[in-house]
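Incomplete set of chains, arranged as in the complex.
We call the chains A and B, going by the order they appear; numbering starts again at 1 in every chain.
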Amino acid sequence: MIELRSDTFTLPTAAMRHAMVEAVVGDACYGEDPTVRELEETAAERVGKQAACLMPSGTMGNLAAVLAHVPRGSKVIAGAESDIYLYEAGGVSMCGGALLAPVPHLPDGRFVPDALAAEFPGDPDDPQFALPALLCVENTQNRCGGVALPLDYLREVRAFAAARGVGVHLDGARLFNAEVASGVPAADIAATADSVQFCLSKGLSAPIGSMVAGSAEFVTRVRRVRKLLGGTMRQAGVVAAAGLIALREMTGRLAEDHANARRLAEHLADIDGVDIDPGSVGTNIVLFRVLDERLTAAEFVAAAGRAGVALTEFGHGRIRAVTHRGVIAADIDRAADVLATVLALPR
Amino acid sequence: MIELRSDTFTLPTAAMRHAMVEAVVGDACYGEDPTVRELEETAAERVGKQAACLMPSGTMGNLAAVLAHVPRGSKVIAGAESDIYLYEAGGVSMCGGALLAPVPHLPDGRFVPDALAAEFPGDPDDPQFALPALLCVENTQNRCGGVALPLDYLREVRAFAAARGVGVHLDGARLFNAEVASGVPAADIAATADSVQFCLSKGLSAPIGSMVAGSAEFVTRVRRVRKLLGGTMRQAGVVAAAGLIALREMTGRLAEDHANARRLAEHLADIDGVDIDPGSVGTNIVLFRVLDERLTAAEFVAAAGRAGVALTEFGHGRIRAVTHRGVIAADIDRAADVLATVLALPR
């Protein structure tokens, strides 16, 4: 099977496995795991924040960060196509008592301009409105094709938020894909937000873990929420040891994933019956449609799976393929052949 | 001042005041207020449900109804232009731990067709999705111009929801405006929902109170939520006595408000620089724009207020005027004159 469902399928490297064996660990609930501390300090420095904290998942990273930002009863603005709104089970509302307000995107991943401003009530003293307290930005933006948002745009959003007195949280699950694709250092991207979450377990290939970074005072609040949610893990150094390798050694290799994604997109563009713009593929995510009317997206995904290529049905009639360390250029070529064959089958 | 900001400004009638003096009351927290019981039974019968329960406001009516329907962590689908999503402070998320999912409308008040279906995850077993548990419909739909939704459409929405195993709650704050405008009895409208909330305090002119109606078992759950929220009022019979008059004697008179709204719309259509389609005014709400580029909607509303006509700025560049028992045809004519004058002022 050529696994293109997600980059979360990456397996830990041999070096990571080895590091897990060697890691010096302690009880991280008491703050006494040196490897966790090393990872947290390394992560903070890497993204240019005062402090960082290890999480068992990106979902908890986002949840704990949002809860550390906003009071109960406030409004959290997020992209209508964002993970936080769509794929994190409404945790912000359930655990945080906050309203999630989804804002539509332009195809290039930016917010529809007036839509952001419309979320701010004309009269903040009118108690019928939940008051906006946070703006969440996702970069790269998964459902807009893994696009890396331009630094200028991120700065503009930050200035918009700051002018209205609300913070910005960056869901940077694939922050280093953005770094590699845009050539802008992760710390400069993260500087456009008050807090950032990024995953060690996607293209970076750690088995477990995400980081939340921000000011020291903010991260202290995040740790409190993490404990309550049950995300503080005991001898977490075994996980952190792999995470350190992910962070130190694996960010550069994301360029390969991007090249493979572009390679796949170009192959797909050559197949009759596939709708794709290869120019829109900037990172490791490839979105396309099949134009064969006899076949829904879900049916195509199922047929591709039977033929040995695992894809994801992705809403709005789209199909997603994600490249990662477990897939090499030869796999990409073979996958394209398989997909062409599937489409050419008589129906 | 000609008060056109909202029909909530209606004052109680002399008969209501008198009824408040005469009402036989008891401790309604113990279920011992006979006037409250009479109102609840009358309301249930009027809207064709098994039971009903008195609320201090429509906001609580909607909140308690939604919480009685859905478990924590579920998704509540509501119109992007609905009161429940926009004007009720996110109470469903804060008190209920539920995600509110706003769905866009067509200009005629219906939901964008595919948008409803898109809220239901392809794989309900996938835990990354909050599961839809309720669909909220607003009728008349305030921010779509007070439109009364067609009965056929309401039935279609109900069938859609039923096919997916979720209930329907009808925010019928202005349910009787819908009844009068459409000629469909309120009970037939309410039959397209599992529960309904309607206000006694808007066009019906009671000073305080809304009703939630549904099955007996549902209303029992609503009463439990109401108590927790603090909405169970002691000798509430004084309020219920006015409510009984509102419900029994005031629904028919809404036709006057509708005629006045149409009258106002026609006057406005005659004014240069006003953008309005009088044909779109079906109940007591009039939405229009001023085309003068030197003047924002908010500035026009302020100028009108200084000139003696109270209006509301209503988002998307629109201005709202609402007719009600406190405004007669002569007021409407005068208001139109004032607004024409305001627009004609040199700037």
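Keep in mind that, in the parts below, contacts are C-beta pairs under 8 Å (C-beta built on N, C-alpha and C of every residue); 3 or more make two chains touch, one makes a residue touch a chain.
All values reported here derive from a predicted model rather than from experimental measurement.
Oligomeric state of the entire complex in this file, given as copies of the one sequence with 2 shown: 4.
FYI, only the chains that are shown with their structure count from here on.
Inter-chain centre distance (subunit A to subunit B, centres taken as mean C-alpha positions): 40 Å. Residues 59, 72-75, 86-90, 93-95, 97-102, 118, 122, 127-130, 298, 313, 315 of subunit A are the ones that touch subunit B when the two sit in their complex.
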